[in-house]
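What follows is a short report on a single structure.
As you look at this complex, bear in mind that one protein chain is not there, while each of the others sits in place.
Chain lettering (A and B) follows the sequence in which the chains are written, and residue indices restart at 1 in each chain.
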Amino acid sequence: MGSTQVVIIGGGATGAGILWDLSLRGISATLLEQGDIANGASGRCHGLLHSGGRYVVKDPETARDCVAENRIVKTIAPHCVDDAGGLFLLCPHDDPAFFEQWWRAAGDAGIRSRWLSGEEARELEPSLATDILGAFTCPDAHVDVFRLVLANMQAAVARGGQFHTYSKVNSIHVASGRVRGVRYCDTRTGEEHEISCEMVINAAGGWAESVAALAGVEVPIHCDKGTLLVLNDRPSSRVINRCRKAGDGDILVPAGPVSVLGTSSMPVPGPEGLTASSREIDALMQLGIELIPGLVNARILRIFCGVRSLYNLKQEGGAAGREISRGFAVFDHETLDGVGGFVSIVGGKLTTYRLMAAHVCDCVSKKLGIDSECTTAKVLLRPAIDRKTHRRAIQMLPQPVAERIERRLGPEVDRVLDSIEAQPELAELVCECELVTRAELEYVLGKSTPLPAHTIGDVGRRTRLGFGPCQGTFCGYRAMLAGFQTHHWSASQAAAEFSSFLHERWKGQAFIHQGQQVEQLSLSHDLYGADGPICADSGEEDGK
Amino acid sequence: MESNRYDVVVVGAGLSGLTAAGTAVRENQRVALVANGPGSFVLGSGCLETQDMLRSGTAPERNEAIAFFCEMARLADCPFDGDIAGGRYLPTILGGFKSVALAPRLLWNAEPRDGASTAIVGIRGLSDFDENFMAERMNERARTIGFACTYAARQISLASDCGIPVTTLRIAKRFDCDPEFRSELRDALRLAAQGFERILVPSMLGLHCSETLIAQFERELGCALGEMPTLPPSIPGLRLSHRLWRYLHRMGVELFQGFPVQKLEIHEGSCTGVHVASLGHPLILRGESVVLAAGRHSADLLGEACVELDPQMRPLTPGGSAMAWNLFAAGALAHNGACNGEDAMEILTGYWAAKFAAAARGSYAAR
Partner (left out) sequence: MRPDDFAIDNCLKCAVCNDACPVFGVHPRYPGPKHLGPELERLRREGVATDTEWLEYCLGCHRCDLACPHQVSVSEMIARAKAKHRKPLARSLRDWWFARPGLLGMLATILPALSNFALSMRPARFLMSRLMRIAPRRKFPAYTRPNLHSPAKETTSGDRMRVVFFPGCFIRFNRPELGRKVIDLLERNGFAVEVARTDCCGVPATANGDEAKARSLARANVRSLIDHVNAGMRVVTACSSCGFMLKTGFGGLLDDDKEFADAARQIGASTLDIGELLMAQSDAGKLNTTFQPTNLRLAYHAPCHQKAQGIGRPWYHLLGKIPGVAIEDIDAGCCGMSGTYGFKQEKYNVSMAIGQQLFDRISASQPQMVATECATCQMQIEHGTTFKAIHPVEVMLQAYDGRPL
């Protein structure tokens, strides 16, 4: 039976931010996440670090929050952010009055912006449609969500924080009107564990309602699904927004070697079982083509859906997804429901995760009777790499590989370089699309890393393995062998891991009905068998 | 006789196109084969799976086509083993077994044999293949299915490749042209094979070299030898493609490789030209008959996503008449959409389409 001061339920950006914040305040905390990092909304969004531009007109308060947090995240986690900048485009059919409104509101919110003519915009971004009338610049950026969540968690662990992935909370013990502890189940082994604690923070996003129910309280969230497309190209080097009342498909975010186009919005009953329809996908592509005509030839790599959990005040005839504020709310259940030691945080967005965490931690530390201040805005999530290490990396590895591995691992890259020095064949590339070396793969699978990977998907989230055009067809197989070789899995476990990884990857490509990804998927199916579970190897199992 | 006039022009070099070209040339036709690149079968192991066999057509049609293909492969120095009825098991890339009817000889040698002790031999530095993984998996699967054979893992080290990442493609190329390397490999394998009746290696024993050379290698090795499939680039797939191309070249087929067909000229119910998107200006080939075996690309050329065929395998217009009296379809177009992994169907449709194409007009002997 473990024991800690605070248990955090939910390993998305908010939960990770809370863990870090608490650790800086010297409060012991353990984070429990039912899947791997950023399992919910965090891992299924654009990865857009908002400049605030999307909210200036509708929700100036949120916009101001974004402006501040945008700057802060860029300061504390530069290795997670690609400060590409963004544009808000005025398209021919959009309302020019809104454009005016936007400009004034942006000024009020403090967003640094300047106006560009259509021609100037096209000079910056040659792929833009020729009928774009003008654009505003803004400090939008892309943030690698997995890296950001990882960074928060790793920093917290270095200061005594604890976390467990694949740990699903199935019971919250409430006694005498106070939370006493939680019971959770390791979803991989089936083992159950108990932790006693003084406080529980419900940061479970789309699952916040079901977690709250474990403590016998209600948290009124509203689930809203957004579909996003990953394109195998970078038609723009900046974030492209459409300057109009927020609608579907009007953001394109360059995300490393790919781009993410989206999104849509429709209410869904819960956070699981999300699918995209081909009509949705076509609609998104059409909207994208209005901004960048070249997208008509783009190769869609993958389609995924994420759920936003929005909170609505209990009202008759609740508004549809988009009108609900993207702001957040902290529920103090002691005050609201008489359950002491239980706090929920719902709503919000990726960009303001740190702010949300700060609010929650302020509330929690007060309740714990600890006088503390939030310092997350000033502390770097990861120290910079020193020059000696950098030189070493450049010497031992080809430049692009060194660059990538430094960005991913930071100072930890020394450990990987050590292993390559001992065994030069570990410099071999396992994922050629994303430049992941065998050494890095083994490091990520190993137990000495603060956040070990348990599945090939986990490896992907930590290294981007399988995120490229082949979607894991080649590198996933090699990762499976690596997991087997490092005694992570037995042979049949490894094959099973690979099977479920592939299925996950295949699902994301299933609705793409044209273009080269279909061929890529065919290749994958042919190699590993499309009929039935691939462990059965084309149906010879079980007496067929 | 014009240089660009042929009896049969075959578009596509997948299994259906290659079979069609081989069939047409055996029917004494003057044949041109035009293809953008090798077919997708090069990514697989070249094995013809049992379930594909069972799904493809009626027995007499199928048997004739498959028999022809096996004969052509044999003449191309890439002999197949097995039989059409199928139902034997060969290892897969994930260490399981799949039911196969026919496979290239070296792959067929990997068939589990009751009572045999087999070593699975990997190579140090070859990271796409793990002998321990394979042995463990195959032992488990063999037990489940009921084979009484055991697999043990062994590894060899090739001095010449120390520190450099090894791939089966590089090994195969060295195997082709470096006799010293072959000796080194043979000696290392012989050592690893001690105490075993048979060894299995990842497929890497040459791409272009002759069967005679490989047979000699096996003899000098002194024990039975089989190959196992790996991640692409797939050596058995590439090997089959190279050998079939060489065979067709030897048989006088004119090969146009590297450029896609951009247009089929169809004029008043007759296909009068095949426009190849060569550099600068298109190359126009004219065939008395044209066999369209270009996989997914075929549908684009016809402008129809899905076509019906008449009994002579001619694509039909939506109205029900043949698009062209001399245009025949093979491969994906002929079995409607399902493109890859249907190797037996590819061969069947390639064979029969070419037969119909050759019979459509009189023929004259190839040059």
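Brief remarks follow.
Criterion: contacts are C-beta pairs under 8 Å (C-beta built on N, C-alpha and C of every residue); 3 or more make two chains touch, one makes a residue touch a chain.
Here the structure is a predicted model, which means the values were calculated and not measured.
From the options B:Val10, B:Val25 or B:Val42, the residue with contact to the unseen chain in the full assembly is B:Val42.
Contact with the undisplayed chain is limited, among A:Val67, A:Cys470, A:Ala494 or A:Ile512, to A:Cys470. Of A:Lys58, A:Arg183 or A:Arg234, it is A:Arg234 that touches the chain left out of the display. Across A:Pro60, A:Pro220, A:Gly327 or A:Gly515, the residue that sits in touch with the chain not pictured is A:Gly515.
The set of chain B residues touching the chain not shown comprises 2-4, 36-40, 42-43, 161, 164, 169-170, 173, 177, 207, 232-233, 238, 249, 254, 256-260, 276-281, 283. Summarising the interface, chain A meets the missing chain with residues 232-234, 237, 254, 256-257, 297-299, 398-400, 403-404, 432-433, 435, 468-470, 473-474, 515-516, 519-520, 523.
Quick note on the criterion: only the chains that are shown with their structure count from here on.
One finds 43 Å separating the Cα centroids of chain A and chain B. Across the interface of their complex, chain B is touched by residues 424-425, 428, 430, 438, 474, 477-478, 481, 484-485, 490-492, 494-495, 498, 519, 522-523, 525-530, 534-541 of chain A.
Contact residues of chain B toward chain A in the complex are 40, 43-44, 49, 51, 89, 92-99, 125, 127-128, 130, 132-133, 136-137, 140-141, 144-145, 163, 165, 231-232, 296, 339-341.
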